[in-house]
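First up is the structure itself, then whatever we jot down about it.
A protein chain is absent from this complex, but the other protein chains hold their places.
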Amino acid sequence: MQEISCLPFLLFLPWHWDHGLSAEKTVPPVRAKGSATVTMTAVNTQKMNNDSNKYQSRRDFVRKAGKVLVAVPIIGLPVVLSTRITTAGTVWQIDPYKCNTCGQCKTHCVLTPSAVKCMHNHQMCGYCDLCGGYLRQGTKTINTGAENQLCPTAAINRKFVEEPYFEYTIDEALCDGCGKCVKGCKDFGNGSLYLQIDQDLCVNCNECAIARSCPSDAISRISDKVQYIPKEKI
Amino acid sequence: MLAWHAVLFAQERFPRPEFESGYVYPEHQMPADRAPVWEYIDLAVLIGALSLAAWLALKVRSRQGLLWLSVFSLAYFGFFREGCICSVGSVQNVALALFNKGYSIPLTALLFFMIPLIFALLFGRVFCAGVCPLGAIQELVTFRTVKLPRVVESVMISVPFIYLGISVLSAATESQFLICRYDPFVGIFRLDAPYTMVIFGGLLLIAGIFINRPYCRYLCPYGVLLNIFSRFSNKHLTITPAECINCRLCEDVCPYDAILPSDVGRPVVDPEKERKRFLTYIILVPFFAAAGAIIFGTLSPVFTGLNSDVRLAREIRAEAESGIPAVSLAALGFKEAGTTEAELFEKEIQTHERFRKGSVWMGLFLGISFGLSLVSLSTRTRRTGYVPHKGKCYSCGKCFQYCPVKLNKISNDKA
Partner (left out) sequence: MIKLEEKDLKILRGISTGAGIFTLIVAITMLLSIVQLKALDPLDNPAIVSVKEEFDKDHENAVKAEQVRALDLMSRKAYFSSRRQVETGSYLLLAGAVIFIICQRLIADSEKNLPSVPGEKTDQSTENIRYAKYLAGTVAVVTVAAIVSSFILRNELPDLSGKSIARAEKKKDKKEKTKGLESVDIDNFSPDPTNFPFFRGQDGRGIAGGTGYPVEWNAENGTNIKWKTTVPKNGKSSPVIWGDKLIVTGAEGNDCEVYCLDKNTGEILWAAPASGLPGQPDVPPDTDHDTGIAAPTAATDGNSVCAIFANGNLVCLDMDGKLKWGKNIGTPANIYGYSCSVILHDGHLIVQFDSDEKVSMMGFDTATGELKWETLRRGRSTWASPSVATFNGTTQVLINGNPEVAAFDPATGKELWAIEVLSGDVAPSLAINSKFVYAVTDYARLAALKPGPGPSIVWEDNMFTSDVSSPVATEHYLFISTGVGDVACYDAIRGDTLWTHYFMDQFYASPIIADEKVFLLDRSGLMHIVNAGPEYNLIAESPIGEPSDCTPAFSDKNIYIRGRNSIFCISQN
C-alpha cells in the first residue's frame, strides 16, 4: 500500500493504481448469499458442450455474415461518392454582390465578435468627401465627430489625401460586421465597402450559422484553394 | 444627399479619382488564409488515437490509460481544434453528398465518417472510449453513478434512432445540419456560443455526473451506427482477461447497463413459448417497416418546416392570403431579389416531395429498427460468462477493476 501524502504526484503515477488493486485482490471473494449453485452431471456437461459448439458456430456464422453485410456499404461508400469527393476542404464566403446588408452577420455568427468583417476595395472607392458609408444620413457638417459617423464602433478611419479626396480604412479589430457602412456605401456610393468572412477568425463550421439564415443566400461553401471572394470592379 | 433607396448591386456613381499628389492605392489585402493541412493532421491523430484506444482497451486493459487518452482527445479535438470537424457531424456531410449532386464531400469528412466505423467493426466502440471529444468530456465528469430504472432506459435509448433519422433527412434535403446546430458541447470547446447552447451543455454535463454519458446514450446519432457496427466485431473489450468465473462482482457495475450476465444459474424457462415469441417478432418486422414508412411518409409535411425555403414560401403565401405584410428579413430579402413567387412555390413543392421520399425511408429504417429491437429482446443467447453488450459497451474499461481474475504472466515476476 502506498501512502501518498503529496497530491500532485498522484496525477503522474497512474500505473500505481493497478498494482494496488491487484495486490489487494488475490483471494477470491466469498460468494454472496442467495446465489444459486449449479450442479451438473457429466452427461449434461457433454450435451451442453455439443450444443454450445453448434450454437457457437452458428453464432460465428451470423456474426461473419453480419460483418460482411455491414462492411459492404461502408467500403462501398467512397465508390458511390467517387465523383463527389474533393481533397480540398471548403471555407465559407459571402458573395458581396448578393449580400443585402440585413445585419444578421453580426448577430448570427457562433463567435462573438462575429467572424464577418467589413472590407474595403480602395480601387472601387470614389474617395468622396461626403462618404455614404462613413457619414450618417442627414448630417450637415462633414467631419470625424461622433455625431456624424455611421459606424457604431467607430471602426472607419478617415484620412485626408488631397483636395477633395479622403481615404477611408477599416479598423478590423473594432469592426463587428453590422453592415451599416456597407449599406450606406451601396446605396449612395460606389459599393466599395463590403462584408466578408475573415478566415483568420472563422472556425469553419460544418454549416455556417449565418448562411442558414441569410435572406439572400449570399453565403456558400467555396473550395479552400480560393479562400476569399473579394469584391472587384465588374 | 439623395435620400432614397435603390437596391442596385453594383453602381459606380462616383468616378475613380485621379490623384495628383502621387497617392498610391493600398493593395486590396485579405486577412490570412486558413491552413487546410490541419484537417489531414486531425485524420492522422484520429487514426493514432483510435489505435491507441484499441490497444489500451483490448490489450493492456487500462482504464487509466483510456482516461488519459480521453483527456488528450478532449484537449486536442475538443479545445484545440474546437470540436469541428467531428465524426458525429460527418453523418450529415455523407447524407448531403449522397443525395445532392451539387455537393462534393471533402475527403477528410468522409474518412472521419468511415474510420471510426471500421475500427468499431474490428475492435468495438473504441472511438467512444477515448477519442470522441464529446464522449471524453462526459466520461471525465462521471464521478457518481445513478442508474435509471431499466424500463425508462430501454425506451430512451431509442431516441438516437429518431434523431439520426431526422438529422439525415434534414441534411439530405439541404435544410439544416441539426447535429451541429444542437451540439451541446461545441460551445464549450470554442468557449463561445449562444448562451442557450452553453446552458444546455452545462446542464447535460451536470446531469452527466449522475446519469453518465447522457448525450452518448440518449442522443448521439453516430452512436446508432457504431452500435450496429460494433455488434459484429470479433475482437472486443472483455470484462475478464481470461475465462469468466461467474463471480458476479461486475454484474451491477456498468453505468451504461452494458454487461450481459451469463446464463449459468438462471431459472429454466419454456423454450417453445420463447421460439414462438421470437418468430412472431420476426414476422412482424416487415409490418413495422411498412407501418413506419406509411406513417412517416404521411407525416412528412411536419418536417418540412426545417427547410428555410418552405418557411419563406409559407410566409409569402400567408401574406397573399391574409393581406398582412410579411416582415421577416427573409421575406424582405426575397422581395428585393430576383426569384419570382412562382419559382419559390415550385421550389416548395419540390422540397415537399423530397421530404416525403426521405420520410418514407426514415420510417422504414425506424420500423425495421423497432422490429429488430423487439426481436433481439426476445432472443436468448447462451453465455457462459459475463460479457459486454457489444453494441452498448463504450469500451470505457470501468469494469476492469471489478474483475478479480488475473492473467498469469509467465515472466520474471515474483512468484
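Letters are used for the chains, namely A and B, taken in the order the chains are written, and counting of residues starts over at 1 for each.
Methods note: a residue touches a chain if its C-beta (ideal position, glycine included) is under 8 Å from a C-beta of that chain, and two chains touch if they have at least 3 such contacts.
In this text, all values refer to a predicted model and were calculated from it rather than measured experimentally.
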Which visible chains touch the chain that is not shown? A, B
Could you tell me which of B:219, B:316 or B:360 touches the chain that is not displayed? B:316
Residue of B:35, B:60, B:146 or B:199 in touch with the missing chain, whole complex considered: B:199
Going by the touch rule given at the top, which residues of chain A touch the chain that is not shown? 1-5, 7, 10, 16-17, 20-21, 32, 34-36, 97, 112-113, 136, 138-141, 145-147, 149, 152-154, 234
Residue numbers in chain B that touch the chain omitted from display: 6-11, 140-141, 143-144, 150-151, 154-155, 158, 188, 191-192, 195, 199, 202, 209, 248-253, 260-261, 263, 265-267, 269, 274, 277, 291, 295, 298-299, 301-302, 314, 316-317, 319-320, 325-326, 335-338, 340-343, 346, 348-349, 352-353, 356, 370, 373-374, 377-378, 380, 401-402
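As a working rule, only the chains that are shown with their structure count from here on.
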Distance from chain B to chain A - Cα centre to Cα centre, in angstrom: 16
With touch defined as at the start, can you tell me which chain B residues reach chain A in the complex? 1-3, 5-17, 19-21, 23, 25-26, 28, 30-34, 36, 39, 62, 64-65, 68, 82, 84-85, 89, 92-94, 97-98, 101, 103-108, 110, 113-114, 117-118, 121, 176-177, 180-181, 187, 190, 192-194, 228-229, 231-234, 245, 247-249, 264-265, 308, 328-334, 336-337, 381-382, 384, 401, 404, 406
Sites on chain A touched by chain B in the complex: 14-15, 17-18, 21-22, 25-26, 28-29, 31-32, 35-38, 52, 55, 59, 63, 66-67, 70-71, 74, 77-78, 80-81, 84-91, 97-98, 100, 102-104, 110-112, 117, 119-128, 130, 132, 137-138, 161-162, 165, 167, 169, 172, 186-191, 196, 198-207, 209, 212-216, 224, 227-228, 230, 232-234
